[in-house]
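Only a single protein chain was left out; the remaining protein chains are all shown in position.
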Amino acid sequence: MATAILEQFINGTMMGSIYVLMALGMVLIYGVMHVLNFAHGVLFMVGGYIAHLFFFNLSGSYPVAILCSMVTLALIGMVLERLVFRSLRDNLRMQIVASLGLILIVQNGVVQLWGPHALQMRPASVDSLVRVGQLSFTVQHFVIIGVVVAAVTTLYLFLRYTRLGTAMRATSQHPEAAVVVGIDPNRVYTITFMIACALAGLGGALLGPLFLIFPQMGDAPMLKALSAIIIGGMGSVPGAIVGGLGIGILESMSTLVIPTDYRDTVVFGVLILMLLVRPWGIFGVRVRGEN
Amino acid sequence: MKATIVALVLLVAGALAPVIFAGQPYALYVLTLALCYAIPAIGLNLLYGYTGLVSLGHMGFAGVGAYTTAVLMKDVGLPFVPSLLAGAAAAGFVGLVVGIPCLRLRSHFFIVVTLAVGMILFTLFNNLDGLTGGAEGLPGIPRPQGFAIGPLEVEFRSLTGFYLLAFTVTTLIFAFQYVLVRSDFGRSLSSVRQDETLAAARGVNVFGHKLMAFVLSAAIAGVGGAMKVLFLRAAAPLSFELQESINLVLMLILGGAGYLIGPIIGAVIFVGLPEFLRIASEMRLIFFGFVLLLLARFAPRGVCGLAEAAYKKRFDREEAVGIAHS
Partner (left out) sequence: MVSPILEVSGISKSFGGIQAVDGASFSLGQPGIYGLIGPNGAGKTTMFDIICGRQVPSEGEVRFHSERIDGQKPYWLARQGLARTFQECRVLPEETCLDNVLFAAQDKRLGGELWQTLTRSGKARREAEAEARRLLRLINLERYADQPAGALSYGQRRLLEIVSCLMSKPRILLLDEPASGINPTLLNTLRDFLVEIYEETKIVFLIVEHNMEFIMSLASEIIVMHQGRVLTQGTPERVQSDKSVIDAYLG
């Protein structure tokens, strides 16, 4: 029994790390721009495909493929922010419509370009195994956890200690005041979007080799990440981390008692419960007037 | 008003469709399918277009209605009308259960909840094998029993027969929407959409109205789901998954949310246009993805909105000319 729990705990931490990457991207976009980007899942998926492309067509080096994927996604993010989301900034309903449009275009576009079947990518880290007691995991499991820890730390340092990071935090708290201090909100929005997309791409590039790369691979993670930022508290970076990890571990542990088919339902059930009991999340701030 | 004229034209054209498309059964097939989507789109219109609530899992309710009606007709042997009403009631009930706790939430959160509910319902359709047949679904759903009025034989097994049934049901649902929207209830819904705080200060029980709209829109979606599986003679979970819910939103936005005929126009365009243009099914969604982006940016009020704006431009110009001449 203990080994089963440990196995699911490590699996859960690994998946949780992926959710953290997605959740961080979404919480940055929401916190700084107040945009709910449902298309984040397809960006995650594109990250996997681009990594695959660079891995096979360029170097055979997995780290290089990951980096190229992140850069590509950042560029895509820049284009999307400028062309699509900038003009819809205060219009929640049309943001959702635009996100849905993007999902349709990207998901079906990928099918056109790469076909509907899943792709495989097997860098060394997926083939080699690591022993933990009686269990064995791929190296990739721990690569994922390690890379995400590094990414989160880098992001934290960036937000806390760099000028651009401070500008992002300022804009998220009070856009008008930020302008007065000389921050260009458009530049902040673009950078925020680019960082968020790069994180999504990183997630796809990390997860893809472990399972498979296919057009729908980002759908469930996006919803789990969305659940994570709500449970953690909209606009809260620590909330996204706690939420993401929490959901990953909860999800994996739940398979010990409930059939795997209902794994997603467990997560959504917790989400709905959270929304009913404490809608502003674990780290969120209760808005005055909400009783 | 001009809108009434358009609606009447559509009514007549719809009734005559079997004649218009006499030699083209595929066209009639597509039109029938479009009507099966138009019905849940009308439900969504009531919720989104008039009350202002976004639901991204609405086909889940269609599924509840679909499976309820299918099981009652296939396994229990109940006739069409009671089964359909039971399907609507079941879907409405699920709407009630979801709505009571969730409609209090702020808009961002409510939207996410609808997404989650849609996915939970899909998981249930896919896994409750005993009830829904699981991933394979329920094949062999019977068509409604025909009847005779004097010498006239009315049946629903043929394409034409079922088309006319779908047309009748759609017209009834449309009429229901019309009465609701034009009533004081509809005006209150509209006030909720425009300014909730003001509506409450003027005496509108905002939560009650939202709940009512949600339940009604779920029940209507249930009717649509039932018609769809009766048409296809089979119910499967994939008919009610996330992509289908997104398509429903797409149809409504395309046709024009907040307009009475918006959902019908949207459904007909969404289902019919790719067939008409002979766009392959994979390109179809990419095409509509771009359409959505353009709509969000330039025409959030859809085809009806564009038509209204164009009409106003001509009307205003003529009025100005009239003043100049008088």
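Read from first to last, the chains carry the letters A and B; within each, the first residue is number 1.
Just so we're on the same page, a contact is a pair of C-beta atoms (placed from the backbone, for glycine too) under 8 Å apart; a residue touches a chain by one contact, two chains touch by 3 or more.
In this text, all values refer to a predicted model and were calculated from it rather than measured experimentally.
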Hey, which of B:Ser83, B:Thr123, B:Ser191 or B:Ser239 is the one touching the hidden chain? B:Ser191
For a quick check of understanding: of B:Val81, B:Ala201 or B:Ala280, which residue touches the chain that isn't displayed? B:Ala201
Touching residues of chain B against the unshown chain: what are they? 179-180, 182-185, 187-188, 190-191, 194-195, 197-206, 208-209, 212
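To be clear about the criterion, only the chains that are shown with their structure count from here on.
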In the complex of these two chains, what residues of chain B are touching chain A? 54, 56, 101-102, 105-109, 111-113, 115-117, 119-120, 123-124, 126-127, 242, 246, 249-250, 253, 282-283, 285-286, 288-293, 295-297, 300
Of all residues in chain A, those that touch chain B in their complex: 36, 84, 87-88, 91-98, 100-109, 111-112, 219, 223, 226-227, 230, 234, 259, 261-262, 264-265, 268-269, 271-272, 275-276, 279, 290
